[in-house]
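Heads up, one of the protein chains got dropped from this complex, but the rest are sitting where they should.
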Amino acid sequence: MTELWLIPALPLAGFLLLLIGPSLGRRASSLIGAGSVGASFLVCLFTAWSFAGKPITQTLWHWFTVSNLSVDVALRVDQLSLVMILVVTGVGFLIHLYSLGYMAGDDAFSRFLAYMDLFVAFMLTLVLGDTLLTLFVGWEGVGLCSYLLIGFWYRDPSNGRAARKAFLVTRVGDTAFTIALFILATKFHTLNIEAILTACQAWPVGSALAVTVAGLLLGGALGKSAQLPLQVWLPDAMAGPTPVSALIHAATMVTAGAYLIARMFPLFQLAPDVLQLVAAIGASTLVLAGLSACVQRDIKRVLAYSTISQIGYMFLALGVGAPSAAMFHLVTHAFFKALLFLGAGAVIHALGNQQDLFKMGGLRKALPATFWTFLIGSAALVALPPTGGFASKDLILELTWASAPGARWLWAMGVFGAFLTAYYTARMFALAFFGPPHSHVHHKPGPVMIVPLILLAAGSLLTAALDWPGPLGGAPFFSHFLAPLFPVSDAHEVSASLASILQASSLASALAGIVTATLAFRRFSPSVSPDRPSPLVRFLLSGCGFDSLYNLLFIRPFLFLTRLNRNDILDSFYTALAWVAGLFHRGLSRSQTGQVRWYAFALALGAVILLAVMVLL
Amino acid sequence: MTALDLQALLPLVLTTATAIAVMIAVTITRRHGLAAWLCAAGLAAAIASIASARECAPRHISDLLVIDSFARFYSGLILAGSLVVAVLSYGYLKLRTDRHEEYYILLPLAAVGSLVIVCSANLLAFLLGLELLSICLFALIAYRRTGRGDLEAAVKYLILAGASSAFAVFGAALIYADRGSLAFGPPGLALSSPVALAGIAALLVGVGFKLALVPFHFWTPDVYQGAPAPIAGFIATVSKGAVFALALRYLSTENLLADGRIIWLLTAIAAASMLAGNLLALRQDNVKRMLAYSSIAHVGYLLIALLASASLGRPAAAIYLTAYFLASLGAFGVVGALSQPTRDADALADYRGLAWRRPFLAFTLTAMLLSLAGLPLTAGFVGKLSLVFSGVSSALWLLLSALVLGSVISIFYYLRLLAALFATPPASEPAISSPNTPWPTTAALLFLTVALLAIGLWPAPLLDLIQKMAVAAW
Partner (left out) sequence: MTPVGLQHYLVLAAVLFSAGLCTMVVKRNAIGILIGAELLLNAANINLLAFSKYSAGTLDGAILALFVIVLAAAEVAIALAIFLNFYSRFASVDVDRGDQMRG
């Protein structure tokens, strides 16, 4: 299979075409924009079909050689990246299709599609990169596209602020990632992932170097995947168009952090402390974000916090040494979260850009297709059987319980997270689709928006079959598929009875959440909501006060320093230089009198000086 | 004189023939287009004759001329520059004086003078070429005869060029006294003899004047301002390039750099030119004068290549000169394209908001200015980089610091013009309502811009060519 390069090249070509020809017209733009991703998806399917279990590497060209570091641009497909490219192009294609309808009325239609295509190209470069540098190019590229798309409606300054915030916060993580790259390059003289993972096995477990590198990589992953303490940018990133939130800030890009850790997992295994940190961060993130999601009024912010929370589950799984479970949750999450975002988009679209949950309600009748698909997505998010979300979250909780005796509290947090998830999902669902309607439905979504919803809903259900729990009559296809990369260890085996108990407890907490929310919000009317929320609610609304904390810790001192330095000494030095130069300029200009006789005199004088120097010296 | 000699001389012969052909054509029918195209075609044929000549061994033609690959490279540069000037002049003159045709006789003759300078192996040939060039330039500078500026510029250039070439002749006489011959070495000059040293000093006055080096630079801004824009471009590039190539050849055949005093003098002149040129340009509101001052500084930079070791200095000089040719001709081309029949567009105010009125011209000028400033992705960057390399390899730290300082200053005034280009256009009518650009001018500017960026992005072919041609030993 040598067509690997086509996979990122097709969306890139789409981007270039759309860039060159903004005047193509809507029809051609749609065809190029969605078609290139669709074609890429077909190539991915073909790759999957011909995949024989052995990794395929395709070196495209030699990039550069600096002293003893030689870097190629190479793509590699193995079990892990195969899963990723299928998700990225498959879900990506559906979202592209959906956005043809969603963005149809926008002036910058082709610019939108161009950015989306560029994003897909970079995301595919990220997951297919054979060297860490190729991966890093994709990594930074998706960051750029995220920035461009969050600020897509750039005329509103607050969107630009959100875009800048996302870019700067992820940059903090990227810096850590870059330092890790430098360390690896100096230690191993290569950035090839396979070579690094082989070579680092020489390090003793827990060595300082392994901990440092793993810690730095984790820093990069935290920024990209919006985990504590770098999660602050994601809720604001919802300023972009809803398909962007679905594709970039839910289904694909934000999971890149989890992908990076899974990709470098052998290295992380050499640093058990860092893995424990990953698990702890995942668990705390999922609870904190879940709490924040419970009080949000903006439907997209609910989903944003929910995304942070669900990626917390992935990090939890990675931390307890179950990368295949994390990847499984990544896949199921990609489907149901994309579905939920697109469903939310359909609602927002129908109500004329209304995002406030308290002003929705009663949409069950008005938008039946959206209602049913949203129901399936919500069920998957809550992890009710028989959805994919149930299978993956259940697997994570089971493996967390089994990983180590000290990990029980992590499991407890996961179960509490399941309760929170159920609560905020049911709350959102009830507020949007039940109760009295508070807004008028402007237009109903057309088939181009409904079909992707249905396909994603089907995906949310069918992904369950990939790794359906054994006690319920399933088989772990997915874990077996990834087994060449992540061997299934016996330590994680749980007896059937215990598994059933664990399932029952998480299901029970989910049901408890649903019941609580239903009771609270079934007959909810906005007038009931207090005008001034209580301090606790305000604290949760603001995402647990991280923004204010960072404002206090970093932004204020920085602004203070810049203000101190406004008339800095260096600047006055340069001003003085400029002044001296100006002085010389005036002096010399005076010598240009315009008098030819003076010029002749100067010439003669110069000649005399020259003669004097040559003859007398 | 063999057939091979003739082939080697073909560029000179063809350029001279161009002048004669135009002269004959003018006597038959006075048509501007015909004269211009005859001139352009002749110059193009001369360029082709250089390109087609395979043979690279140096050929001495009597005692006067030597045609080697070095001479061929610089001949090509000079002819290409003259061709561009001819094309730019066509659009420029179309709007002006009623008698255009003689212009196209003088221009190839000036090119012949430059070619003779580049190919000379003898002071006699050099002085002949120098005078031919000067005399043609007197007439070309004063060609319009419409404004006060042209005549003033012509008078200034006439008087000062006359004096400086008298110095050169005097210097040649002194060197002849020491040598007994006017031919260039080897063996090199006896640098101990005061007569020879005085001769070199006097010769340096003549060369320094043509190169507009401090302290012989005073004429530059006035002449550039008064001369027609394409001719200002010609003086800035072709005339300077020819004399510079001669200086390069003379310095190394006579082994002059063996003398500490000459090195010292050239270093002082170079540093003074870099600083004075840039400082004079700093707050200059007249674009043509600004370009003139900056050209003083550029030749100052070029002297680094003259003083550096030959293996790095010679290619560096060729690269830098090529980049400088492109950018200067382009800049003066834009000035010419914007000019009105009555006056040249030389005020800074004429360029305010040009990007919104004439995007192509503004883009071209932007590229030229960035190249002159030596910013990356342009030919100027490649040139300055190789210049710095040659300086570093010969440890010319004083000159390099002057170069850095000068470049920093130069960025200010280049950016000042750039900022004016992209400033929001004034609400009132623009100070100058420029005519439409004729297509030959557009084509020439496009060619210069593309070449400038192509060399900036992918300098390897030019570097190869220069390694092959401009470095060969003589």
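Labels A and B are assigned to the chains in the order they are written; within every chain, residues are numbered from 1.
The rule is simple: a contact is a pair of C-beta atoms (placed from the backbone, for glycine too) under 8 Å apart; a residue touches a chain by one contact, two chains touch by 3 or more.
Computed from a predicted model, the values in this text were never measured in an experiment.
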Q) Looking at the whole complex, which of B:Val155, B:Leu348, B:Leu375 or B:Ala454 touches the chain that is not displayed? A) B:Val155
Q) Among B:Thr15, B:Ser69, B:Ser114 or B:Gln225, which one is in touch with the chain left out? A) B:Gln225
Q: Using the definition of touch stated at the top, determine which of B:Ile24, B:Ala57, B:Leu95 or B:Ala177 touches the missing chain.
A: B:Ala177
Q: Taking the full complex into account, find the residue in B:Leu12, B:Ile135, B:Ile409 or B:Ile466 that is in contact with the omitted chain.
A: B:Ile135
Q.
Could you pull out which residues of subunit B are in touch with the chain that's been left out?
A. 123-124, 127-128, 131, 134-135, 138-139, 142, 145, 148-149, 151-156, 158-159, 162-163, 166-167, 169-170, 172-174, 176-177, 179-183, 221-222, 225-226, 284, 289
Q) Which parts of subunit A are in contact with the chain that was left out? A) 589, 592-597, 600-601, 604
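Operating definition for what follows: only the chains that are shown with their structure count from here on.
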Q.
Using mean CA coordinates as chain centres, what's the gap between subunit A and subunit B in Å?
A. 57
Q: Would you mind writing out the residues of subunit B in touch with subunit A in their complex?
A: 155-156, 159-160, 163-164, 167, 194, 197-198, 200-202, 204-205, 208-209, 215-216, 218-219, 221-222, 261-262, 264-265, 275-276, 279-280, 282-283, 409, 412
(Q) Please output the residues of subunit A touching subunit B within their complex, sorted ascending. (A) 578, 581-582, 584-585, 588-589, 591-592, 594, 596, 598-600, 602-607, 609-611, 613-615, 617
